[in-house]
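First comes the structure, then the notes that go with it.
Heads up, this is only part of the complex; the chains shown haven't been moved.
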Amino acid sequence: MNTKRTWKTVESGPRDYQEALHPVVRKNYGKWHYHEMLKPGVLKHVAENGDILFTVRAGTPRQDSVDLIRRICDIADKYADGYLRFTVRNNVEFMTSDETNVELLIKELTAIGLPVGGAGPCVSAIAHTQGWLHCDIPATDASGVVKALMDSLIDDFKSLRMPSKVRLSTSCCAINCGGQVDIAIVVKHTRPPRINHEILGNICEMPKVVARCPVAAIRPEVVNDKPSLIVDNDKCMYCGACFGACPAMEINHPEHSKFAIWVGGKNSNARSKPSVMSLVAHNLPNNPPRWPEVTQVVGQILAAFKKEGRPWERMGEWIARVGWKHFFEATGLVFDKDMIDSYRHARTTFNQSAHLRF
Amino acid sequence: MIKANNGNETEKVTASQENTFLNPTPMLDELENGLWPSFISGLKELAERTRKPILRGLLDQLEYSYQTKTGYWQGSLVTVHGYGSGVVGRRSMIKDKIPEAAEFHTFRVQPAPGLHYNTKMLRNLCDTWEKHGSGLIALHGQTGDIMLQGIEEAKVQECFDEINQAGWDLGGAGAAMRSAASCVGPARCEHACYDTLKLHYKTLTHFVSEIHRPQYNYKFKFKFSGCPNDCTNSIFRSDMAVIGMWKDSIQVDAAAVQTWIDKNSIDSLVNIVINNCPTRAILLKKGKMVIDNKNCIRCMHCINVMPQALSPGKERGVTLLLGGKNVLKVGTMGGTMIVPFHKMETDEDVQNFIHLSETIIEWWNDNGFDHERIGETIERVGLKQFLDGVGLEASIDMVTQPRSNPYYKSEY
C-alpha cells in the first residue's frame, strides 16, 4: 500500500438498519398482526393499526452485476419508496403500501428478467456457494448448477403448487456451505487425495493437516528426501477435509469428483424437529455446463413429493410418513449399501426394531 | 486466448459472440439459455460495458474451469490496515495462461441486520465497487455478507476506506467471530418474539474487534431468528442460534378461529392443523379448537396456518441453541438447547445475553482445540462439563431423554 491514508477506519460492525427500513416498516415495527399470501411472490402484511404492506418477491442470480443492482434500485425508487431488502435465500423484496404498485412491480421485474415468486409452498431460490468462480477448493461450479437447475424449476418457483416450502442448496465440495435443506446437491469425491510432495512441506502446516483428517488417515513421512505427508488409502474415505487445510492434498478430480443428492433436511421447528438430510443418490457425473443428470434426479424427487406430499408437509416429513422404502419406489432411485451410515453415530440409524414395511 | 476444445461448439450465434471485448466462452454461454436470470449474461454485460480486463480474465478462467472441470484459485492472505480478516484473497494458479484475473480478492461486507437497504446506500456501494473492483457483487453470501467479488490487492485499502467512509464495515473470515444473520423479524413479521435486528446489531457491534482479528479456535457464528420457524437456518448453521420463544399460552382470537373454520371447513382444521401438531396438543371440543398449552412444544405450526387467529404468547424472549455447524469431521450438528428461556426486552437483558456469550466463548477458547467448533468441543468434553464450566444449570429441556447408560461418574 503506497497511497497515504487520509481515512481512519471506523469499526462499525453491521450497517445501521434504521435508515434502511421502509417508512411503513419503521412505523409498524414489532406491531404486525398477520399476513396473507395473495399470489405467487406476493405477500400482504397487516399491522395492528390496520396499516397494510405489500411485498413482491423476485429471484436473482445472486452473483449480481452492479448493472442489475442499479436496475433493481430503479424499480425500488419507482414503486417501493426507495427501499428494498433481500431474503436469506437471495431473493429481492420490494415493499409498498399501494396495492396498485403490485402489478407494476411484477411487470417491471419480469421485464428485467427477474421471476416473481419464491414465497409460500413453492421451490425458492437455491442456496449458493462459490464454486469455480471464487473458492479455492471447489470441484464444480455452484452458480452454474444452480442456474441450470432453476431453469428447470422456474415454474415451481413462480407458482404455489408444492405441498409446502421446498429449499434446495448446491455445494461445490463436501464441506457443504449450503447447509441442510429439502434437497441438496453436493460434491462427493471418490478417490483419495493425490499428494503433491514437491510443495507440501513448504506450503502446509503439517500437524494441522494431520489433525484435520476425520479418520486419522494422514501421517508424516519423508518422501524424496522432503518432509511430507502420506495417506493410508484404506482408511481414507475421500472427504477432502485435508485439502481445505493444504492445497497439496489434491482431492479434486475432473472425472472422479462426483455429485451426490441428499434429501429431507429441515431447519424450522414447525411440526417435526429440525433434521439432517440423507443420501439418496450418488455417482452422478460432474457434467458442465448444464449437469443434466443432476436436474433429472432432482426432478424425479420433486415430482414424487409434489404428487404425494400433504399440505404443510415438508420433504422429510413426507418421507417419514410414507417410509424410506416408498420414497425410493416413488422416486425411482435405488438404495445401496453406501447409504447405510458407517460413521460415528451409525448405530443410532440402524433399524433396531421389527418395524417393517413390505 | 482460450479456445473451447471439447468439440461441443454450437453453431448458434449467441448474443455474446457479437461482442468484441470478450473472448469466446461457448460453455458458459450455455448458461445464458433458460428462463432463470443468468449470472453469465450479467457478467458478460458488465464486462462489455466496463471493459474491465479483470472481468474478461474471470470469464476466461471460468470457461477454462468448465472445460477442464478444475478450479484454479488459490487462497492468499490479503487484508486491510489493522484487520486480520474480512478480505478473502484469491490468486490464480494459471495466471501465466490468463493473466488478467491474476488476483480476484473478495470483500465480505456486513449489511444491515435483516438485509434492509435504501437505494441510496446500495447505489453508493455499486459506484465505489465499480470504481475499484470488478463490479460483481453477491447478494448475499450464505453467512449473510455482501460479497464484493474481484479486486486487486493494490486497490484493496483505498476501496475499503471509501466504503467504510460510507458506513460499511467488513465481515468475518478465518478463526474469528463471523458476520451474523437475522430474519426480517419485527420489521415485517408478526411472529417475531424479540427484536432480531436490534439484538443482531448490538451483539455484532459488541464483538466487532473479534470479527476483525481472528483469535479463536475456529469460526463462531450467531444467527438471530425471531421465532421457531427459524428463517435464518440458525439451528444447523450457527454456533449460537438465538431463537424467539414464548413462555405462556398461545394467544387465540376465537372469532378469527371461527372465521378460519368457516372459510376452510372443519375437515381442514382437523387434517391440516390438529393432525399436524407434533404433541397432539390441540383438541377439538364441540367444534372448537382447544390448545393444551402445557403440551405445546412451541413448534409454530398452528400459528403458521392461522396467523390471523393465533399468535405466540405475551411472555416473550429467546431460547439459545449452541453448537450448530456443518459436516466437517463429526457430521452435521444441530445446536443444542442450553438456555430454554431468556427475556430479551431491556438493555440489561441484552447485556446479560452478550455477557453469557462472552463467557461461553471464553470457555471454548480455554477448552477447545485448533479448528474445533464449539459444538465439537462440547461433544468431546461433555455437556455437563460445559454447563459447569460456564455456570449454567442443567435442565431436562436440554435433552430428549435422560441417559440410557450407567457410564457416569458421581460420588456422593
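Labels A and B are assigned to the chains in the order they are written; within every chain, residues are numbered from 1.
Just so it is clear, a residue touches a chain if its C-beta (ideal position, glycine included) is under 8 Å from a C-beta of that chain, and two chains touch if they have at least 3 such contacts.
In this text, all values refer to a predicted model and were calculated from it rather than measured experimentally.
For the assembly as a whole, chain copy numbers read A x2, B x2.
The criterion applied here is as follows: only the chains that are shown with their structure count from here on.
In this assembly, the C-alpha centroid of subunit A lies 11 Å from the C-alpha centroid of subunit B. Those residues of subunit A that touch subunit B in the complex are listed here as 1, 3, 5-7, 9-17, 19-22, 25, 29-30, 32-35, 45, 53, 55, 59-70, 73, 76-77, 82-88, 90, 92, 95, 113-115, 127-129, 131-141, 143-144, 147-148, 150-152, 154, 174-180, 208, 211-212, 214, 241, 245, 247, 252, 254-255, 257, 265, 267-272, 274, 276, 286, 288-290, 310-313, 343-345.
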